[in-house]
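One chain of protein is taken out of this complex; the other chains stay put.
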Amino acid sequence: MMVQVRFFAALRERAGRDAIQIDLPEGVSTVAQLVDWLAETDVALAQALEATPRRMVAINEVLGNEDSVVEAGDVVALFPPVTGG
Amino acid sequence: MMVQVRFFAALRERAGRDAIQIDLPEGVSTVAQLVDWLAETDVALAQALEATPRRMVAINEVLGNEDSVVEAGDVVALFPPVTGG
Amino acid sequence: MKTHIEVREGGLSASEPDLWLRDQGRSGAVVMFSGQVRDEQGKVEALHLEHYPGMTESVLGTIVEQACSRWHLNGAWVAHRVGTIQAGEDIVQVAVSSAHRQAAFEACAFIMDLLKTRAPFWKKELIDGCWIWVEARESDDQAAASWLQDATGRAPR
Partner (left out) sequence: MKTHIEVREGGLSASEPDLWLRDQGRSGAVVMFSGQVRDEQGKVEALHLEHYPGMTESVLGTIVEQACSRWHLNGAWVAHRVGTIQAGEDIVQVAVSSAHRQAAFEACAFIMDLLKTRAPFWKKELIDGCWIWVEARESDDQAAASWLQDATGRAPR
């Protein structure tokens, strides 16, 4: 299934990309599984994720967590802990 | 001993006076005794004090209480609970 | 630490304490409280504020000093109006600056709670053409006492 993954802040800079479109294989259905799959299939992303061990996630612009379910067409955003205000 | 007694707000209006100079007899040495003495010696003040049963007191511009000691030359202010802000 | 304590007849505006507290990056947080004349569903046309000149400034100064001894503040501004004030206008402003927001929130609330119960101001309301003295509120006493409980559980004067 197709999903969009977006990166922000330090993770965006480390990934060298704002966003990617990916076709997830069967069996990848949670945020944790998505992150593992990204790290397995893309060395640059693996390094960016490893360099950003504290992360937050939003699915379709709503905060989620590692166990949140990812569905076709979702926009999954990965980013470091927020630091506004 | 001579002291000045000042009145504020509703108590001032009820007393019909801003301030009085009084010569306290011996034995009147606390705020409570001063208030009792005022009520005994001045009918108008007795009525004003009775109509203002919740009161605060300041001696020389510092908040005190019924047991505070009054000394010659003091300025004793009597007023209803404050309502600023 | 700078402090500004003022009793005035004229109007208050939020930009005054905001500008006065600015310190080129020393503070990270400013909390400002503005107290305004409520009309109580159109019932109250105006307020009249009386105070005890001299004592007012001295009490406000003491309250601000107490706040400074409890929290790390860079600045504190207290301005209170007296005289006649229309519904919707500001009666009082308390604004404090600090490195961090929690100190600023707490110190600002503390100053207001103590001001409400200790500073010698009295207000009357204009209702149906008559001036009526406002009664002190029990809840204000409780708010002030909650900051001031000493080890014995007694609220000190």
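The chains carry the letters A, B and C, assigned in the order they are written, with residues numbered from 1 in each.
Here, contacts are C-beta pairs under 8 Å (C-beta built on N, C-alpha and C of every residue); 3 or more make two chains touch, one makes a residue touch a chain.
Because the structure is predicted, anything quoted here is derived from the model rather than measured.
Student: Can you list the shown chains that the omitted chain is in contact with?
Tutor: Those shown chains that the absent chain touches are A, C.
Student: Any idea which of A:M1, A:I22 or A:A58 touches the chain not displayed?
Tutor: A:A58
Student: Among C:I5, C:C68, C:A87 or C:A145, single out the residue that touches the unshown chain.
Tutor: For the chain that is not drawn, the touching residue is C:A87.
Student: Taking the entire complex into account, which one of C:V7, C:V44 or C:A119 touches the absent chain?
Tutor: Of all options in C:V7, C:V44 or C:A119, contact with the hidden chain holds for C:V44.
Student: Can you list, in ascending order, the chain A residues touching the missing chain?
Tutor: Within chain A, the residues touching the omitted chain are 6, 8-10, 54, 58, 61-65, 77, 79-85.
Student: Since one chain isn't shown, list which residues of chain C touch it in the complete complex.
Tutor: 13-15, 17-18, 22-40, 42, 44, 87-88, 99, 101-102, 104-105, 108-109, 112, 143
FYI, only the chains that are shown with their structure count from here on.
Student: Where centres are the averaged C-alpha coordinates, which chain has the largest centre distance to chain C?
Tutor: Between chain C and the rest, the longest centre separation is with A.
Student: Quick one: report the Å distance separating chain B from chain C, using the average Cα coordinate of each chain.
Tutor: Chain centroid spacing, chain B to chain C, equals 26 Å.
Student: How many angstrom between the C-alpha centroids of chain B and chain A?
Tutor: That gives a centre separation of 73 Å.
Student: Averaged over CA atoms, how far is the centre of chain A from the centre of chain C? Could you give it in whole Å?
Tutor: Centre separation, chain A to chain C: 49 Å.
Student: Return the residues of chain A touching two or more other chains; collapse runs of consecutive numbers into ranges.
Tutor: Correct list: empty.
Student: Among the residues of chain C, pick out those that touch two or more other chains and give their numbers.
Tutor: Answer for chain C, listing residues that touch two or more other chains: there are none.
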